[in-house]
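Only one structure is covered here, and it is reproduced in the block below.
Only a single protein chain was left out; the remaining protein chains are all shown in position.
Here is chain A:
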Amino acid sequence: MASGAATSLFDAATIADRWIADYCAHVDAGDVLCARRRDPEWAALLEELAALSGEALGTARERAQRHAEDIGTGFRIVDEGEERPWPLSPVPLLIEKAEWDGIAAGIVQRAGLLEAVLQDLYGESRLVADGHVPAALVGGSPFFLRPLAHLAPPGGHHLQFVAADLCRGPSGEWSVLADHLRAPAGAGYALENRLAMARTLGDLQSRLNIERHAPFFAAFREGLAAACRRAEPRIALLTPGRLNPSYAEQAHLARYLGFLLVEGADLAALDDRLYVRTIAGLKRVDALWHRLDPRLLDPLALDSHSTIGVAGVIDVMAAGELVVANAPGAGLLEAPAFAAFLPRLAEVLTGKPLLLPNIATWWCGQDAERTHVLANLDSLVVAPAFGVAPLGLPDGKPALGAALDAPARAALCDDMARRPQDYVGQEVVRLSTMPTVADEALTARPFTLRVFAARGSDGAWVVLPGGFARIGAHPDPRAAVMGEGIWSADVCVHGADPVTPVSLLPPGDTSQLRRNPGTLPSRVADNLFWLGRYLERGEALLGLVRVLLGHSISADTGAALASDTVAGLVRLVVQAGAAPQPNGFRRADLTQLARTALEGEQASVDAINRQARSIGAVSRERLSADMIRLLDAPFPQRGGLLDRAGSLQRRYSALNGLASEHMTRTDAWRFHDIGRRLERAVAAIGFIRTFGRPDATSDDLSTLLDLMDSQISYRQRYLTGMARIPVLDLVTLDPNNPRALAFQVAAISGHLNKLPLLSDDGLAEPQQEHARGIAALLVITNAARLDDALLADVEARLLQLSGAIARRYFLQGAEPLRAAGLVLA
């Protein structure tokens, strides 16, 4: 806040005034700021930015961006491998309440109309029979799903959650560019943008009476729950998986709404019910909010190539036992060609005109419309009618008629003569502009607005006050050339009346509306188990490297170890696959070994961290932001090997601390802890079998205590120096030493006793028997009798235990094969 404190309020007001004056001097009248430059809200907003950044607007932009990154909704730009955030503009779009009410009324009317059209087209098809909608308009959409015809959607509605892209014309009128009905994306970004802006702009939200988002999401959740048959429904968000561009948004929404985040493999359709595979067996799912291409929802009823759907899910829906939001098939109305018919359909079905007009559209499948489009080609945009690239527009993108060169124009007209139904003509939309920050100054850029609406518990539509704006990269105001936008901005609806602070999301927190319904999907348990194992595996390897570095390489940190002990350390590193056998034990050899074990390609600390990170990425909704950040942190680059190893050690300790102190004691945490303790137990046996043999030297025993993090406990307990039996007792059998083998086994056994059982017959399940067997073996042993054969036996039993846990709780690797293939002649 240093820069903020340095700029007094008076300065801020002066700077804001100057920004507005400079900005409006260079901008067309249709700009949202200039049209309302006398409104105190814009001045207050810009003053806040000036107070934050002084003259340097770039600072404000960086700050907003940093908050957005901190909140952590990555966004994978399509075609790019890496996740990166969608840049957030520090200047939100302000819309006055009265103007917003007009937009909201238009969206509510539109959602109702779209629902009515879907009810008809998937039902009686009166609109087709009566000539209001050509049958080709229905058949032409790749998202018309014939299997859904005559199938009444459970809950009574095709649509539960919709989005639309709006544009504002130069004289301030709003119209609809596109509808999003299949799996509308972006509500999560609206949430995150608001959170980042609240952090950037402080209490401006209350001062300007800006409407909150939380009531909308609560209404959506209640609406979906009300559509279900059971009173306490289990609702899941079905994601296509982590490679989907908006996976992070989906994880965030699932967490915020208290929906289970599931993938197709987590679900099973059996006997007209949908179930999620959990650690407590199959649990019924009542509603799915899906984010899949709806054609991939069910490989049986829809596209048999789908590997991310659930076989039989449409049959469950048809049986009335599953609410699907939105109903697959709703995407039919997204086709641009439908926009040409909606004004007429509004009149037919509701007797009223559209409150929010579409952009003017002509479907060329009708002779008169095609003639109009061809005659006015130079002043129109030509676009694919159904979102599928026609032969005359090979890249599938809308084209400005005037911008087509002669060959492209000839190809277009040629194909339009044969397949006019594949094309629409659209008016060239000019967008009005809004301020954003470019080149350190307030700069006008064209924008579009995405708005969201959902059904509440009474089935009526509720509109999210706000949404998010997408801002174009260059000043050209034609919508057809704006593309996807390069910045996003928060959208704030402000009014005269104070907004009741019902926010269910305290600033700076990511708490959720509801707690998860206590269901742990098997896949999630599996992931958390392996996250625990990888973190411990990395830490154990790091421990070996640190002992090697500390005692054998770096001369000033401790006494050199005897060569036999060094050989033991090297053997453990090599057995772990982290480095090849060195040529000798000279200092250079050992340094090279340590470097490879830390940073090499395979099974190194770095490689293990990468595996942990990729599990973290698919478990976002279960892990805290701090944990994700630690997992995502880049491998340390600064300092020598010992410094880097130390920095990694601190990171592991922090992760361990977060897991043991900050994760709530749910079943999810238990699986994470079981994974950690199983791995720690296996590592301990390796250490003990190497350094605790009957002929162990005092260097060996001291190294064993180092690796088992028990040096201090030993010294407190025994004043005599190193002796094998006391060391073995401390690291193997002592039930009070949290690093000891017996302690890990007891902890695992304890966890397994607290996890759900499949039956209530009181008998132990196999994984419990395995764990108890190992614990008993250790209890009846004493350190003097502890020999290598016994340790080898315990190690084998631990691996059996791991297998038993996987068989009982996790999805078992049965891969779906397609039963396709056919001999044709």
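As a convention for this text, a residue touches a chain if its C-beta (ideal position, glycine included) is under 8 Å from a C-beta of that chain, and two chains touch if they have at least 3 such contacts; residues count from 1.
By definition in this document, contacts and distances are computed from a predicted model.
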**Report entry** Complex member absent from the view - protein name from UniProt, among "Ferredoxin", "Hydantoinase B/oxoprolinase family protein", "Transglutaminase family protein" or "Tol-Pal system protein TolB"
**Finding:** "Transglutaminase family protein"
Query - Chain not shown: contacting residue from A:Ala13, A:Ala43, A:Ala116 or A:Ala136 - result: A:Ala136
**Report entry** Candidate in contact with the missing chain, chosen from A:Pro184, A:Pro215 or A:Pro299
**Finding:** A:Pro299
Query raised in the report: Where the complex has a chain not shown, which of A:Gly106, A:Gly365, A:Pro446 or A:Gly675 is the residue touching it?
Result: A:Gly365
**Report entry** Listed residues A:Ala29, A:Ala105, A:Ala375 or A:Leu391, member touching the removed chain
**Finding:** A:Leu391
Report summary line: Across A:Ala12, A:Leu204, A:Ala318 or A:Val727, the one contacting the chain not displayed is A:Ala318
Report task. Spell out the interface residues on chain A facing the chain that's missing from view. Result -> 121, 125, 128-131, 134-136, 138-140, 142, 144, 146-148, 151, 299-301, 303-304, 311-312, 314-315, 317-319, 365-367, 386, 388, 390-391, 418-422, 813-825
